[in-house]
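For this depiction, one protein chain was excluded, whereas all remaining protein chains were kept in their positions.
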Amino acid sequence: MEFSNTTIENRKPFGWVRMLLRGAGQVMFQNNAWTGLLFLVGIFWGAYASHNGAVAWGALLGLAVSTATGRLLSLPSADGEQGLWGFNGVLVGCALPTFIGPTAWMWVAVIICSALTTWVRTGLNNVMRPWKINSLTFPFVLCTWFFLLAARAMHSIPDTGMSAPALPAAFTAFHGASFTGLLAAWLRGIAQVFLIDSWVTGLFFLAGLAVSNIRAAVWAAAGSALALLTAILFRASAGDIAAGLYGFSPVLTAIALATVFYKPGLRSALWAAVGVVVTVFVQAGMNVLVEPTGIATLTAPFCITTWLFLLPLIRFDDVQRPDHTDWSVGRKPHLGK
Amino acid sequence: MEFSNTTIENRKPFGWVRMLLRGAGQVMFQNNAWTGLLFLVGIFWGAYASHNGAVAWGALLGLAVSTATGRLLSLPSADGEQGLWGFNGVLVGCALPTFIGPTAWMWVAVIICSALTTWVRTGLNNVMRPWKINSLTFPFVLCTWFFLLAARAMHSIPDTGMSAPALPAAFTAFHGASFTGLLAAWLRGIAQVFLIDSWVTGLFFLAGLAVSNIRAAVWAAAGSALALLTAILFRASAGDIAAGLYGFSPVLTAIALATVFYKPGLRSALWAAVGVVVTVFVQAGMNVLVEPTGIATLTAPFCITTWLFLLPLIRFDDVQRPDHTDWSVGRKPHLGK
Partner (left out) sequence: MEFSNTTIENRKPFGWVRMLLRGAGQVMFQNNAWTGLLFLVGIFWGAYASHNGAVAWGALLGLAVSTATGRLLSLPSADGEQGLWGFNGVLVGCALPTFIGPTAWMWVAVIICSALTTWVRTGLNNVMRPWKINSLTFPFVLCTWFFLLAARAMHSIPDTGMSAPALPAAFTAFHGASFTGLLAAWLRGIAQVFLIDSWVTGLFFLAGLAVSNIRAAVWAAAGSALALLTAILFRASAGDIAAGLYGFSPVLTAIALATVFYKPGLRSALWAAVGVVVTVFVQAGMNVLVEPTGIATLTAPFCITTWLFLLPLIRFDDVQRPDHTDWSVGRKPHLGK
């Protein structure tokens, strides 16, 4: 019985804290509490820098609620120990206060939506298991989409922070940025994984990755850079590029393909690079697709592209592909045990 | 060979009539001909009260065509006996005359679309079987969506009864209703399961549920009430709430989760209540999602939410979860055998 192991771990001081911090870390596939701590510091910095502290407190609330939900439903505790109950919830907690006005009911929505992600993740993983893929951050995407759309139909959770619904129209292409402008866009691409528009937060996130897995940090940086280059060459929207909105999904695709689901190697590195470029097109396409309702794509472009690169079960000659389910059943904790 | 049993049953007087009535009953999961009869009476009352008798005759036509299609394709007759061929068709027959103008070609569309639901149900159940879920009323939703969208592109089936396509925009929140206004909205929530906007029909439907399964009637009533409360608290559209449009999907979620797919108990009751609340947000979100094309959500919010609450295969300590496939392979008939 797994529960007994958990109980023992929980008797240790800070068992729950570690579980929560790992939840934040797992957003970028790091089962590491220090990573999670640095991520949360980055979130708090970015949230207060943009005068919306609710995003940071939402992140904590979503993390706690989704993690507690896993325990309440007696889901397999091995997942919880590794932060796999919390990573969707922390994203819900970042997203809803970003897009919805700060009413009391918004906080109720954060609680319902982040709790929901925990069993939606279990359900979607059940669906995807036969093909050895994982639901990734899609439970967050799906549940948050419903609540963002609902915000357009409910005055108690006003759609204050959302774009106005519109038919796709003309826009300004990125051109002639300074080196510092490019640098900021590159770091913002990493920060936007948690919906934070701050290059400083990008540095915190890179540091958080580095303490857990230096390869992941390198690939996050490379993924954001390659995505930036692709978006500039194909002349996407200047505002979106500068805000890092072409970066966050490719960053996740890069980490997932290069460091989590395929063993490192030259061919898997090339495969991940192609994945990053494809994610940029999926991101551009989905930006257009969601315009008539004015909701955000969230990390859907990352999920879709990563699935498309995992489903063929390609086996590279120079690498042994690890079973895709490794991540879903969780990897060994890196901290404190 | 199942066919021979069927033949024997069909020799009995009224075998086909019973099969059709059960089809109407199965829309709310009741394998009971009296339930179906009361449902049809409610539909006729509501259709004529709103001066659109075509809805009632459409219901009968859709029911007959979809049930006959199951026989024509030699699908397993155990399903047909229990009304499982007909429940999608009866909904098609209510929906098309509600949204499409009364041309001769509209009736052809009812025939094609309701026949289609029978094998789409077989196909979708094949798809979903590995995860122990059922297509519920989604065959109706999917097929009807195609025809409603097509009505915008075909003059022979004019989109007379549909909302104009529009980008999501401002709306009036529900406020200050009288007790009788709330009572009517609560009963309309139940009536709208068959797209009927009449509180009297809601009473007929409750009576129909009660003759088959008193728990189902109680949960339908509770589901509509809890959905009404949620929609009011979150201040959804006044017009939609008054018309019962926030009620019909939660009513179905409540019956499904509390009385069909989980054994009754305190924890499954709580689970169903959470399901009802989540259905309201999914309904609100989908209302926005369909606005640019101006089609109705139909019962999609019920299907999606119920799947999300069944897929995790949660097992409550105090209840034994029945196998989810029970309903799909049909339950024992309650009448006349």
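Chains here go by letter, A and B, matching the order in which they are written, and residues are numbered from 1 within each.
Convention: a residue touches a chain if its C-beta (ideal position, glycine included) is under 8 Å from a C-beta of that chain, and two chains touch if they have at least 3 such contacts.
As the structure is a computational prediction, the values presented were derived from the model and not from experiment.
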Listed residues A:57, A:105 or A:281, member touching the removed chain: A:281
Positions on chain B contacted by the hidden chain, ascending: 73-75, 105, 109, 112-113, 116, 119-120, 122-124, 126-127, 130, 145-150, 152-157, 165-167, 292-294
Residues belonging to chain A that touch the chain removed from view: 130-131, 167-169, 171, 173, 231, 233-237, 277-278, 281-282, 284-289, 291-292, 307-314, 317
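Going forward, only the chains that are shown with their structure count from here on.
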Whole-Å gap between the CA centroids of chain A and chain B: 36
